[in-house]
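Shown here: the complex without one of its protein chains, the others still in place.
Residue numbering begins at 1 within each chain, and the chains themselves are lettered A and B in the order written.
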Amino acid sequence: MKLFPIRGGIHPDYRKELASEKAIVSLPMPALLYIPLQQHIGAPAEVLVSEGQTVKKGQMIARGTGAVSAPQHASTSGRIKAVTQIPAPHPSGLAQTTIVIEPDGKDEWAELPEPIADPFTADAHTINERVAISGIVGMGGAAFPSAIKLNLGTQKKLDTLLLNGAECEPYLTCDDRVMREHADEVIDGARIMAHALGVPRVVIAIEDNKPQAIEAMTLAAKPFAQIEVVGVPVQYPMGSERHLVQAITGRETPAKKLTADIGVVVHNVATARAVHHAVRHGRPLLSRVVTVSGAAVRETNNIEAPIGARVSDLIAYCGGFVVEPASLVNGGPMMGQPLPGLDVPVIKGMSGILALTAAEINAQPASACIRCGTCVTICPCGLVPVEMAAFIRKDNFEVAARLGVMDCVSCGSCSWVCPSHIPLVHYFNYAKGMINAQERERRKNDQTRVLAEAHTQRVEAAAEAKRAALAAKKAQATAATATEEKASA
Amino acid sequence: MLLAVGSLTVMGVALGGLLGAAARFLAVEENPLEEELKAMLPGSQCGQCGYVGCGQAAAALARGEAPVTLCPPGGRATAEALAKKLGVTADLSEHEEKGPEYAVIVEDLCIGCTRCIKECSVDAIMGANKLMHSVIVDVCHGCAKCVKVCPTDAIEMRPIPVTLSNWHWAKPEAGHTVH
Partner (left out) sequence: MSLSSINQSGPFTHAASSVQKTMFMVLLALIPATAYDLYLFGWPAILLFTVTVGSCVMVEAGCLILVDQPTKAAFDGSAILTGWLLAMSLPPWAPWWIGVLGAVFAIALAKHTFGGIGQNMFNPAMVARVALLVSFPVIMTAWTMPHPLFSASAPGLAEAFNITFGAGMPDSVSAASALGYVKTELSRGIPVTQSMAHVPDLMDMALGTRAGSLGETSAILILAGGLFLMARRIISWHTPLAVMGSLFLMGTLFHAVDPARYTDGMFHLMSGATFLGAFFIATDYVTSPVSKRGQLVFGAGCGILTWTIRTYAGYPEGMAFAILLMNSLTPIIDQYTRPRAFGRTQKGEPLPLGEKAK
């Protein structure tokens, strides 16, 4: 298959060998599970259970609200210990509403929705509905509710389902292991998704540094002519949705548009596996494979952990730390987020837990920019990081936006190469946050203006009505007196 | 002599006439800037800027008498828009320190007098006579007019809390040699 080049990119030290040969193991059920209401992009789920209630495995304990949302399910059977606020696996460390389950050890299944016997005769709506109530979100890290993306076939003209098995982030091997060990499930999930989307063609893209995964997937895909497994060059950020679409199809997604607008929907391989479970077995998304790696952890692993297990449970399973980690990362080292601590739970979008030593991070104090231009050369989005950062440093977000800071995908390549160790991506994250906050403020001001005008009009109308009523009364009174006078006259 | 006086007079008359004509034919209508500025302000007439209402504030801005940061409820977005419109550079640090706020009615103290409801220019307060009032957080724009009219001091202003949905990364620490 002919591939297309993507712009820029880097070749970081991948260190996948730390965990790539570790088969997926199941985490023993922890003493407590912490299931946050918001594990996805969109509105948080709404609690359906109360303290003290017993729940079964797979039972929905919080339902999706609004257009973009996803429900949460009990990862095992047990008792609801509390519905409380605990820190989220989010760099802010802010608390969010979380359902705490005390497992009873029986792991008893709730009554699950009927498996869809032949998904290829079922209509798209049935499959989407099943994916939606199964709480499936994008498992590559973005955690966007998958049902919404599967519904795009009704709105856009699609031709390809692109299954993202690139796993371009260093250290991470969870997708690699899933593809090696559960290739059949992934392929089946992909076929179901393709059917729901109504696309004739499935391409599964895997970076060339995972030959076993490519082999396993090729073998599993053999019976299906519509599926093509493609090895793509090892080039970070190949796994970025838009870039992968470009590499495979040569089509460039226009700014502010979706890949679906050019006919391609991208899903992660682990998501496809979750769809397989939901459709074929009626099982909601209750667990995920997490890569635990980094030089600071005693034993690296690919762990199938129940959603809600705490990071500390996984680290303990891996034998704790060899040395105090300098950083604890949720996800890969390039685009992952720092974890605020060990007590936060595993969520649906958590692909890795990295305990990194200072030597691995190689953080240095930033020095002045020498304008070497490497950031410009390697930016996969064709931006000029050095220039944007200079304006953001002066809090000039308007120019930064004009230079394209909102087009930045925060892949981290520029920060990675910068010889001056300038935290470029941090500047861009800051700018994006500020620009979004200002946008919210602007919308609020607009709303305020409208409401204030409505208020003024109402008050004036009321005053006018009052005046009119008064005048009418007066007129009536005058008229009455006049008649009286006439009568008396 | 006569020639000098004559020529100067002619020149004076001609130029004066020209000026007069220019003033008449090239006259600018009422300064449109004021209207534009007014449209940029929240329009809730809260008076926090020290002027009676947004119209007066806009007039002051147009005359260059008021700083672009005059509107606390408008926040940084408004200040920046005003600065751009007026072509001035503004020190927005004040807006940085004091984030947006919203009003909260302390239930124990509210006597249900409805004064705040009448005062609120965006109809953000719900309630009825003798009943506890409450503020619709999403609508309240933090003008604090209600605080002033409350007879029992039952309303307080609180900063809008940071949540997972509005949190964002802070500016990188300038621990390095920034130029």
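One rule holds for everything that comes next: contacts are C-beta pairs under 8 Å (C-beta built on N, C-alpha and C of every residue); 3 or more make two chains touch, one makes a residue touch a chain.
Here the structure is a predicted model, which is why all the values come from computation and not from measurement.
Looking at the complex as a whole, the chain kept out of the display touches A, B. The residue from A:Pro36, A:Gly64 or A:Pro170 that touches the chain not shown here is A:Pro170. Here one chain is not drawn; of A:Val131, A:Leu383, A:Ala400 or A:Ile435, the residue touching it is A:Leu383.
The missing chain, though absent from the display, is touched by one residue of A:Lys222, A:Arg371 or A:Lys474; that residue is A:Arg371. The chain omitted from view is touched by exactly one of A:Asp208, A:Asp261 or A:Asp395, namely A:Asp261. Listed here are the chain A residues that touch the chain not shown: 7, 10, 12-13, 91, 93, 157-160, 170, 242-243, 251-257, 261-263, 324-329, 333-342, 354, 356, 360-364, 367-373, 375-377, 379-384, 386-387, 402-404, 407, 410, 412, 415-421, 423, 425-426, 429.
Looking at chain B, the residues touching the absent chain are 169-170, 172-173, 177, 179.
Please note the rule applied: only the chains that are shown with their structure count from here on.
Centres computed as Cα averages put chain A at a distance of 38 Å from chain B. Contact residues on chain A toward chain B in their complex (touch as defined above): 38, 88, 90-92, 94, 96, 365-368, 393, 395, 398, 422-423, 426-427, 429-430, 432-434, 436-442, 444-445, 447-449, 451-456. Per the touch definition, chain B reaches chain A in the complex via residues 39, 42-45, 73-78, 80-81, 84, 92, 100, 120-124, 139, 141, 162-164, 166-172, 174-179.
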